[in-house]
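Below: one structure in structure tokens.
One protein chain is absent from this view; the other protein chains keep their places.
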Amino acid sequence: MNTYKIINGILVQVKGQVPSINEHEVLVRIHAVSLNYRDLLVIEGIGQWTPIEDRIPLSDGAGEVIKIGGSITKFKVGDRVTSLISPNWESGKLAPEKIIVTLGGSSLDGVLAEYVVLPENALSKFPDYLSYEEAATLPVAALTAWNAVIEQSTLKLGNTILIIGTGGVSLFALQFSKLSGYHIIITSSSDEKLKKAKELGAHHIINYKKNKDWIKEVLTISEGKGVDQVVDVVEGDHITESLKCIKSEGIVSMVGVIAGIHGSIDTGMIMSKAARIQGVETGSTEMYGRMLAAMHLHRVKPIIHTVFPFEKVPEALLLLKKGDHFGKICIKLE
Amino acid sequence: MNTYKIINGILVQVKGQVPSINEHEVLVRIHAVSLNYRDLLVIEGIGQWTPIEDRIPLSDGAGEVIKIGGSITKFKVGDRVTSLISPNWESGKLAPEKIIVTLGGSSLDGVLAEYVVLPENALSKFPDYLSYEEAATLPVAALTAWNAVIEQSTLKLGNTILIIGTGGVSLFALQFSKLSGYHIIITSSSDEKLKKAKELGAHHIINYKKNKDWIKEVLTISEGKGVDQVVDVVEGDHITESLKCIKSEGIVSMVGVIAGIHGSIDTGMIMSKAARIQGVETGSTEMYGRMLAAMHLHRVKPIIHTVFPFEKVPEALLLLKKGDHFGKICIKLE
Amino acid sequence: MNTYKIINGILVQVKGQVPSINEHEVLVRIHAVSLNYRDLLVIEGIGQWTPIEDRIPLSDGAGEVIKIGGSITKFKVGDRVTSLISPNWESGKLAPEKIIVTLGGSSLDGVLAEYVVLPENALSKFPDYLSYEEAATLPVAALTAWNAVIEQSTLKLGNTILIIGTGGVSLFALQFSKLSGYHIIITSSSDEKLKKAKELGAHHIINYKKNKDWIKEVLTISEGKGVDQVVDVVEGDHITESLKCIKSEGIVSMVGVIAGIHGSIDTGMIMSKAARIQGVETGSTEMYGRMLAAMHLHRVKPIIHTVFPFEKVPEALLLLKKGDHFGKICIKLE
Partner (left out) sequence: MNTYKIINGILVQVKGQVPSINEHEVLVRIHAVSLNYRDLLVIEGIGQWTPIEDRIPLSDGAGEVIKIGGSITKFKVGDRVTSLISPNWESGKLAPEKIIVTLGGSSLDGVLAEYVVLPENALSKFPDYLSYEEAATLPVAALTAWNAVIEQSTLKLGNTILIIGTGGVSLFALQFSKLSGYHIIITSSSDEKLKKAKELGAHHIINYKKNKDWIKEVLTISEGKGVDQVVDVVEGDHITESLKCIKSEGIVSMVGVIAGIHGSIDTGMIMSKAARIQGVETGSTEMYGRMLAAMHLHRVKPIIHTVFPFEKVPEALLLLKKGDHFGKICIKLE
């Protein structure tokens, strides 16, 4: 079978044997995977994300159950499943031990292979209306967005949300916000992307590059008060921008680290606005189930930018790095 | 009558007429006032706290109603009352317009005078068991602590709270936490203050100056997981220390700005812990009422360090600045 | 001017003078009113709803501001406004004193007149996209539904709600639930009404008259677990039916009293399901503002069954009593 591994710090395609399973494991034929920003950090070996030798990268994949171990009860051969990045976060609140073990990181192999072996709790069935490529986009980007704008959010019908950018998490946040009846403002540096975001349901679009006064525009739209919640994927110093955009007692949801994991923040504004800054980690298997149920009900279709063939993984990673895409980048494993 | 005013940037004691009132106002004979860190910023004219000429400073005072305007219904002559720093924040959520007007700041005269005239909504009755000096400590320090550890808190009986320092807000936070049955850790750089904090009910005391590994000690006490909430009066870069002390999904309540209004914060930790940073502003008149009811029920006695006579206001301010006190600093107006 | 009054227990149309206003009042030319079940109880003088002599009935109306008193600041001549049934419930939680004074009941005249005089807090502006007839349907039915399915609800995108019947409150509950992305089941005894409810967005329709096993059908739809919330307008013994339909820790929202104000309830089931029965009163002026903002954003159009001319009020009341309508019954005052 074909797989990619990180050998001597370089991603290479190699041949291997279809792996065998023990009684607690499931063999899955992967049909599609999708890329997240974290995969880039792992593959490039940046900081804490440095992988061990021979690591198979990528956390998010979708495929078909081929074989099950003797004690497996939740799946049967033929089930269409996705991976779950943090198998041990099954339910309840976050705890360190629930997110130490993750797929395609330092602890476990990922899913960039034709056949993968996973424990039962690293898998979830998905609804029929989704293709393998679509399902492969869900484990990290959709779940993080779901956690930020639904599970951890206090927003109600008609409240205003500001979504920063049009990356993977932001687009799912847009789709879930739309279905929840929120009042949606979205920003980007590209008019073309903003046009697409509008088609997806954003009520207001703002090009923050062209409009230096974009924060003022956010405030005008929100009647001078500021928005109820910001979904901020940038972080770092950007949090202070987000704080300026919220109303008193508003929420800034931190869902990404594009600008790094440190920021100089205006703590005075946090106090005077009685603001709430809320860190968001992906989510639990139970949340994933609720998300899939909601997606199924509304037949939500993930936005996919390009589906690359298995041979073109390097090109796919380059595209991710460049950041010109609108929607998830997928790889198909025929 | 005697009063203090800030004239040419200097606090001076002056004589004046007992002021007259209109139909919507109340004349109060002030018997005691207490100092907050903010008063120091106003008197020293730092940044946004620069007062206008002739400003009477100080937000927190207690006294007796001497005369009421014709349309006053909530008070009668003889009522024992405290001031309220933000008269327009009567109920509901925080909004900028509710905290623009504050006593003893840029917008309104304060209470460092034998007689003051205040609108009805800048006053609240207080329970009989409290002296004027004790009541004078409540409007800012007690209410901020109440908001942080009761109104905005999700803690329940037996949960663990870490209180940073032994300043005015911290001591009220300690008292309210004790009554709520929380598990309490408190820090200070003084063993003597820590001893007193223990007498007030702290379960664990940590001298962060002597113990460089104080965060580790916090984690040990909280079974390696971290505490449920930190009440942080320091802010600035200190927030990252507080983040290290909380458990996943824990709360860092920002209640002070001792270290300034900007900080370099570890945003990566906010995400990986799904932490909530919660800014805390004093509170509404409704919250003040709930606080007084709880204090009354439990006969809570504010901790007072020294009561100075009216002539010794400069000495009182010096003591505040030095920071060696344990408990509120009050001034008595005989 | 023309008005209706209840004289000697009978509703009669009478002529009168256009009333004058004091400085705290507003004169409104009513253009449309709508009927609620409560109006029937008042007009028929049932129990606590017995009106005083000469009472002008009806709580819900929409019109234009014609004249304002000297101290009015929130309205100007020409504003399009609706009445508010409980003027004293401006914000915050419910309290008895906030709902003692109501329009068209025992305490105040209502709006079934060409000209009415109301205090400032009994009025609210409404969005331009709504006609007078549409706006007249909002004060009671829409606000009660909003309170039940948005303000007091814990439901999130994709959760399942069961709406009992297709009366005024139920239809607004359906519309708000649809916009919030809930999974919606609705019941009725009429296939024709159910067909219309489906066109409005219900995912599942159940004729409880034809289908004696309708509760079983609800459970099947909700995967055997039961729904997250029931909006129950029937009450009385019907609550036990609703309890059977919810899942563990589900909510039964009590929004009506069609079956009377006493019921024999299965208290054992409340415990074994850890159920929450939640009483719902209309709502505050602040909630009304949030509702109007959400309606405006989504251009929600109230469902109107018939608009009667002013002379046909008795016919309109008969229709309400018969219960064959689908949507609100309005009266136009040309």
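So that you can tell them apart, the chains are marked A, B and C in the order they are listed, and the count of residues begins at 1 in each.
Note that in this section a contact is a pair of C-beta atoms (placed from the backbone, for glycine too) under 8 Å apart; a residue touches a chain by one contact, two chains touch by 3 or more.
Remember, it's a predicted structure, so these values are computed and weren't measured experimentally.
Across the complete structure, the visible chains that the omitted chain touches are A, B, C. Considering C:54, C:213, C:249 or C:324, the position touching the chain not shown turns out to be C:249 (whole complex).
Screening C:266, C:286 or C:315 for touch with the missing chain picks out C:266.
In the complete assembly, the contact with the undisplayed chain comes from C:239, out of C:239, C:287, C:304 or C:317.
Residue-wise, the contact with the chain that is not shown comes from B:156, picked out of B:156, B:195 or B:301. The missing chain lies against chain A, touching residues 91-92, 286. Although one chain is not displayed, chain B still touches it through residues 150-151, 156-158, 176, 179-181, 183, 203, 290-291, 293-295, 297-298. Residues of chain C in contact with the chain left out of this view: 93-96, 99, 152, 225, 235-236, 239, 247-249, 254-255, 257, 260-281.
One rule holds in what follows: only the chains that are shown with their structure count from here on.
Taken over every residue number at the interface, the positions common to chain A and chain B amount to over half, indicating a same-residue contact. Rounded to whole angstrom, the centroid-to-centroid distance between chain A and chain B, based on C-alpha atoms, equals 42 Å.
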